[in-house]
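Apart from one protein chain that is not included, each protein chain of the complex appears where it belongs.
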Amino acid sequence: MRIKETLFIISSLMTLGLTAQTDDGVQRFDEFRNPKKRNIIQIPEVKGMQVLKCDFHMHTVFTDGHVWPNVRVQEAWKEGVDAISFTEHVEYTPHKDDVKPGNLRSYELAENMAKENNVLLIKGTEVTRGTPPGHFNALFIHDDHNLVVDNSVAMDEQAIQAVVDQNAFIFWNHPGWKATQIEGSYEWLPFVEKMYQEKKLHGIEVVNGFGFHKKALDWALDRNLTVIGNTDIHNLIAHDYDLAREGVHRTMTLVMAKDRSAEAIREALEQGRTVAWSSKYLFGKEEHVRDLFEACVSLGKPYHHKTNNKNVLTKYYELKNDSDLYFELELVEGEGTKKIVLYPGSSQILTAEDGQKSLKYSVVSTYVRSDKHLTIDLTL
Amino acid sequence: MRIKETLFIISSLMTLGLTAQTDDGVQRFDEFRNPKKRNIIQIPEVKGMQVLKCDFHMHTVFTDGHVWPNVRVQEAWKEGVDAISFTEHVEYTPHKDDVKPGNLRSYELAENMAKENNVLLIKGTEVTRGTPPGHFNALFIHDDHNLVVDNSVAMDEQAIQAVVDQNAFIFWNHPGWKATQIEGSYEWLPFVEKMYQEKKLHGIEVVNGFGFHKKALDWALDRNLTVIGNTDIHNLIAHDYDLAREGVHRTMTLVMAKDRSAEAIREALEQGRTVAWSSKYLFGKEEHVRDLFEACVSLGKPYHHKTNNKNVLTKYYELKNDSDLYFELELVEGEGTKKIVLYPGSSQILTAEDGQKSLKYSVVSTYVRSDKHLTIDLTL
Amino acid sequence: MRIKETLFIISSLMTLGLTAQTDDGVQRFDEFRNPKKRNIIQIPEVKGMQVLKCDFHMHTVFTDGHVWPNVRVQEAWKEGVDAISFTEHVEYTPHKDDVKPGNLRSYELAENMAKENNVLLIKGTEVTRGTPPGHFNALFIHDDHNLVVDNSVAMDEQAIQAVVDQNAFIFWNHPGWKATQIEGSYEWLPFVEKMYQEKKLHGIEVVNGFGFHKKALDWALDRNLTVIGNTDIHNLIAHDYDLAREGVHRTMTLVMAKDRSAEAIREALEQGRTVAWSSKYLFGKEEHVRDLFEACVSLGKPYHHKTNNKNVLTKYYELKNDSDLYFELELVEGEGTKKIVLYPGSSQILTAEDGQKSLKYSVVSTYVRSDKHLTIDLTL
Partner (left out) sequence: MRIKETLFIISSLMTLGLTAQTDDGVQRFDEFRNPKKRNIIQIPEVKGMQVLKCDFHMHTVFTDGHVWPNVRVQEAWKEGVDAISFTEHVEYTPHKDDVKPGNLRSYELAENMAKENNVLLIKGTEVTRGTPPGHFNALFIHDDHNLVVDNSVAMDEQAIQAVVDQNAFIFWNHPGWKATQIEGSYEWLPFVEKMYQEKKLHGIEVVNGFGFHKKALDWALDRNLTVIGNTDIHNLIAHDYDLAREGVHRTMTLVMAKDRSAEAIREALEQGRTVAWSSKYLFGKEEHVRDLFEACVSLGKPYHHKTNNKNVLTKYYELKNDSDLYFELELVEGEGTKKIVLYPGSSQILTAEDGQKSLKYSVVSTYVRSDKHLTIDLTL
């Protein structure tokens, strides 16, 4: 039906909100139309920082993804994602018989739409080496002419150097990916160690899609590398994630940034102020996961008390989760409610025996190490 | 299965959150269990006041409702309603062959559960006179012994006086209800005028369930009576309201209160700081509807601009709705986006020609008179 | 608002479907109203028998439930349940200070509404003895005057005899219920054995709410007693079950009946043609579970084939689930798709190596014994 510039039409529709106009002789039935709106993922500020929702790993038809670049901007807009990065493979272009390769071409095509829709678009690419060492994402590059397409082992270092030369922020992707494994296991590789020593590695993708790479979290913590979580989406977000269900969101990196800009994201990435968010879980450095928890969850004052048949006085509190995150708590120390599930935007009743200063809980929906949850104290 | 005190069990379950325990030889399949949580209806503070969600009109089996009183507390807890009042009919008890009448008996039975679940329970009753004059709710009563059961016209004034004597907050219910009408129309009645003159009438139920009583809004505004919206629920909330759909809520009164207490609610009702909320619509005094709008909706800074083919510079803004309310705007003055639908917890893009100080919109999802929407200025 | 006979209003509303009328001066906003409709739970006929959805265990305010009887009829109507039975406790009436007891009073009050709404209402009661032996439901009673209220052990046999005398269909409720247990375990009791020997026990409640009583299933199978599943609902169905989610249903007994009548249900119960359905699971005699599976699931003709790199020819089939049941299959024998999840009203692709006559699957979402799933052969 439409013989106009695609991107323009899309962004216009978005701007207009609803389009219920009736042409002469054409009646519109808009009951089933998807309403245009940008969903807000509710997360309060953390210590004066905005919590930006970012996805730094995705593909389009320009390499092996299934969508035109504008779709990624639409998806981000609808889902309330603040920043995305197209990270097309440098070395791998299965659509090349049909689509002319170009690592920053997807950026170029989507740039205007992103600007109009207030989605931050960060130039990036995926350096897709053989395994090992595997794949690395390079963010904040500016030029795709000197990237190394030759994927022979001999060129691995040059390929990394090509993005280092552009002052990129570089992270190792999905270290536990099958192909990366040596005899069923994945390890911290000499190649990666060398990058790390030379300060050419800045972060690790601890969560890729639905997979939590457990060793990767510990490596990041031990070496003070930035914790990253991404979709690595090739298909539609809506085909991989069950977005129709309440509370479902794509995997992403929560970036605690000074403002909502690409520059502030870079600063935060370099300082490591991130938490990966996938499914109901949070992954990150203890300090950041704790800050996030405290920004989202608050315990009210006692509103009721009751004495039981053993003459013990119990106090009642409301524990509120003012965010779209999910927290599951299990009591570790003290006498009180054993298990609490804090669904997005909801509260639960917590009871505690009188005379205690606090209750200690393990937040089992968080990982501050591959084998450790955040522990918090609720002051009564 | 359960041979224990009903209320106790229910409140315990709520307190516990989830109950996934496995008895010996009994396997639990909890996939389809409704998760226990108190939903938070997100509305920011308005000028330092909390916005409490209140429903001051409902029935239980003690008169002509279909549920035991505890269900009303559960419903309120789940939906995030802060305060409710059982308003059993004084004069009408169709279940009396089976259920012993008692106007405050439902309060008595639910009181403990309400306390444990942090639901404010306000003593009330419905004075159900013949029509005209019809029905009146009396809140904050304390005794049901001297209420007037005789519903003859001759006793109408005494019936009101009986709740006036208890220092009740009194409002006229659903003035446009069919039975109240005289020849298809409803009017401001001499009986009501007398109550008003004698300061025995303090508010009007402008919305009852799904019905907006248009004249009632104007009467409330012209006489400075408090605007009230209630469910008047007899059945289950879930059977009347399509709660399964996102954004659906019961009809209620939003009370701008100094704190979350029955006392603060009374003070706010007396000062008339309320807005009725039903379906997608808000009803109230212009000042309060405006305050609510301004607390919920904010216009960001321009993030992009574009010059069109007529050489006009257009600026782009994001208009955010940080609440669970719904706002629909239509442009009245200025050059910008014509129509904007702000769904709960979402934002839209607004464009405006450069060089204007503001855009004027009619918020068509609000009523500040039966025939008038709130008009707001968005400062660019 | 309503001063008319409650039941009458409700049934009228249901009959009318939608009520969007506008009184003079009263505007209706019906967007959030729950649409009136009877949901159809789609299950094809099984060997010429209708599969009726039945719930034979529930309570109202007349004993320890939280709703007036009409609500149970509404719930059944909305959810597409064909038959229900109020089974008020004979011996336990915690609401008796407020509500006049009467074991068939709930039936009486709801009878007319049930008739108008085409819900089959079966007279029943719960004989609530101390534990052991525990509770028994008696269906198809006709008189509640001679039931035994005295719950002393000495009267246990007389209490059963009182319903035997009314020619009731009797089943043992939730045998694994905590209170029934002796030192953490529950057993086939001498009391029950005697009932069984004297042909006074006809079925066992194998599933009660969310709990699967594993031993009870084996007892039913070994003694040819009828397998029953019920809600034992006290609260609202919508508060216990997450009905807002697609595919969620209450626990029930699927009765394979000759027609849709109380008589046909009795005949089927006596013949044991039932399957209990709770969450995603089916529980019953192997024969009936198999019949149900075969009525619901069908394998299409091969529609595609492919030869892989080991020169093996693979054929493609579509496996369809024409019901609202859920089936999960795991391959036991043959070369084909290992795991198949058949969601309600959907199909999956099944692939099988060529040259096989059939594939054998375990339907792991069924229990034909406490430790055994149904096994089926898919003929290729």
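First chain written, first letter: the chains are A, B and C, and each begins at residue 1.
As a convention for this text, a contact is a pair of C-beta atoms (placed from the backbone, for glycine too) under 8 Å apart; a residue touches a chain by one contact, two chains touch by 3 or more.
All values derive from a computational prediction rather than experimental measurement.
**Student:** So which shown chains sit in contact with the chain we cannot see?
**Tutor:** Output: missing chain touches A, C.
**Student:** Can you say which of C:Lys178, C:Lys194, C:Lys320 or C:Lys372 touches the chain missing from this structure?
**Tutor:** Of these options, the touching residue for the absent chain is C:Lys320.
**Student:** Looking at A:Ser279, A:Gln356 or A:Thr375, which makes contact with the chain not pictured?
**Tutor:** A:Ser279
**Student:** Can you list, in ascending order, the chain A residues touching the missing chain?
**Tutor:** Spelled out for chain A, the touching residues are 1-3, 5-6, 10, 23-35, 61-62, 64-68, 70-71, 74, 78, 89, 92, 94-95, 97-100, 102, 105, 109, 128, 135, 173-174, 176-179, 181, 184-186, 208-215, 232, 234-236, 238-245, 248-249, 278-281.
**Student:** Touching the absent chain: which residues on chain C qualify?
**Tutor:** Output for chain C: 14-18, 35-40, 42, 80, 115-118, 246, 303-304, 306, 316, 318, 320-322, 337-343, 345-349, 351.
Following the convention adopted for this analysis, only the chains that are shown with their structure count from here on.
**Student:** In terms of CA centroid distance, which chain is the most far removed from chain A?
**Tutor:** C
**Student:** Just curious, how far off is chain B from chain A if you go by their C-alpha centres, in Å?
**Tutor:** Comparing mean C-alpha positions, chain B is 38 Å from chain A.
**Student:** Can you list the residues of chain C that touch 2 or more other chains?
**Tutor:** Residues 245 of chain C touch two or more partner chains.
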